[in-house]
Structure formats: structure tokens, C-alpha cells
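Yeah, one chain of the complex is gone here, protein chain that is, but the others are all in their spots.
Letters A and B name the chains as they come in the text, with residue numbers starting at 1 for each one.
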């Protein structure tokens, strides 16, 4: 089941990479393509299956995901900052640095246990809230729809992390991987299709 | 003893993170907060205790410290460059790249032995000297006090490294961790408090 999800992820993000590469709109960074391309690489490595930890309940924890997110979501953050009209290079650099902290702390929460896991989960959540608060504070008509993506897309990731084998183990790795795939499609493909309009 | 030092480090840098987050002064990057926040995460991981090598004498070597410094000290370097009035983006990028090299070579010196360890220690020291020479060369009245921080703060790190279990093993890990904590407080909290004045 988990392998089927990874294969689906590979096919979907390979097709998305090809589409966004061809459909490139302007002379800036082709973030849509690069984000899909990095996500494709991430699914290949998870499918390979070597770089996996084990939860207390014996479920696989695919910790490499969070390192790839440090790359791909930093690009998304750059794109979101642009749509939001953030022109201060310092502000954009801070948002990207915070995003790297969110993902590195998430990675550390995924590979540790007990109180340390929850300490890193808390640090990751704090960095995320600071980042998101800075983004949502910006009132910019053209970017209102982005807030919906952040609320219903980005913010569901830590909830899945919290309930999955990386956290309370309410559900197993298969459900977690399925939910992450849906979230990846929503925040990395649907988002970029919407952005092109 | 070592665990007590790590717990002290966590408490101190958690409080410093909260203080610098609230006391934010301007619209630029809140480096003071981010540096304390990264250092807090570093202490949590050292306290966790899994990612540790062993010295020839059987002392623990907390090598993750140097990877976190690559993040936190790059931010400090950005801040120091600003106070020093370095406006060339190329120069700032070079200083930050050198800082990453200092920390990566320090990390490699920490996890290797014998002649290779000393080779990486030398490479780290050379990158550090180039970086510091570039900084100290800049005559800027407002920044004279920073030179003291660099001389008495930053430059003590490699001396501790040299004498600690990462180097000649003149003293053990407990003393090394205590000295590093004092240096962390001096270069990451006292420095940023002084900077706000």
C-alpha cells in the first residue's frame, strides 16, 4: 500500500514536472517546475526504502521527506512572498530561513523519541507560526486566495505529523503517506496551477 | 554534569529566544531571535545524546554543535557585516560562505582522528583567519566594540576545540561543554543585547 502511494507520487510529480517545465510563463525562476522536480526526487528516495526510521509501534518513518521539504518549500515561500508583494529582501530571507528551521526541526522530531521529539515538534511549530503570522499579516487583495492555501494546505502537514507514526501514532504510515500525497498535490501542483492564471 | 550544562543551555536560550522575539527593534531580520532559537535546538539535540562520537580517551564528542553553528553563526556574520557597514553583497556572501566552511571543517575535524583531524582543524582555522582578517581590516568607529567580541569571543572557540576531546584532550567533555556554553552566551546573547543599545 505504502509503495503504491510512493509510485503514484512519482508518476504525478513526474507529469507535473514535465507540465510546469513546458508551461513556463515568464523569465523568473521556474519554481513550479523545481518544486515538482524536488518532490519527485523525494518520492523516489522514499520508495527506495533504505533511509527509514522505525516508530515505537514498529511503523516506518520516512524522515527524508522533511529534508526535501527544506528545499522545495523554501522555493514555495519565495513564490508566496512574491505574490504577497513582499519586496524587502531581508524579509524574504527571514521567511526562507524560518522555513528551513521548520523542516529541520520536523526532521529532528521525526528521528527522535519521547520528550525530545515533542521539544523539536514544538520548536518546528513555533517557527511555523512565526512564519505564517508574518505572511497572513500582509493585507494584499491579489493574494487573499493564498491564505486559504496556507490555512487548508500547509497547516494540515503538522496535524498529520502529530497524529501519524511521527507523533501520537493514532493512524499508521500508510494513511500518513496517503494524506501527505494529497497535501503535496494540493500545495505544490494545485497551488502552482492556480498561480499561473 | 554534562546533562546539567545542556539543560542550562536549553533554559537560557529558550528565555533568550522569548526575550529577543518580544524585544524586536526594527523591520529587518530578527537575527538575535533566530540565533538563540537555533542554539536552543542545538542544545536539545546534544541533550538527547544519540548523535555523539567518541574521542580516543572515551569522552563524548557532540559533533552536531558545528552543524547548528553553520546556521546560527552565518546569521551573526550577516549582522556583524551590517554593523561594520559592509554594503557589498558579494563581500557579505563571501563572509557567510567562509563561515560555513569554518563550521563544516570543524565538524569534520570533530568526527575524524589523527592527521586527518588536524588537517581539517587547520583548514577550519585558515578559513576562520581569512574571515576575521577581512572583518578586522574594516575601520569603522561605530563597530570598534565588535572587534573585542571577535577577539575574546569567537577566537576562543577554536582554542577550546584544540584542548577539548575534539583535539588534544587536555580537559574532558564536561569542561568543554561548560566553556562552550559561556562562549555561546557571550557571543549570541550578550552580543545581541549590546547591539540593541
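In this section, a contact is a pair of C-beta atoms (placed from the backbone, for glycine too) under 8 Å apart; a residue touches a chain by one contact, two chains touch by 3 or more.
Only a predicted model underlies this, so the values are computations on that prediction, with no experimental measurement involved.
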Query - Full-complex contact with the absent chain, from B:83, B:116 or B:136 - result: B:116
Report summary line: Touch with the missing chain holds, among A:2, A:38 or A:98, for A:38
Query raised in the report: Which residue among B:7, B:23, B:93 or B:193 touches the omitted chain?
Result: B:93
**Report entry** Interface residues of subunit A (partner: the chain not displayed)
**Finding:** 21, 27-30, 34, 37-38, 40-41, 44-45, 47-48, 50, 71, 75
Query raised in the report: In terms of residues, what is the contact footprint of the unshown chain on subunit B?
Result: 88, 90-91, 93-94, 97-98, 100-101, 104-105, 108, 112, 116, 119-120, 123, 126-127, 130
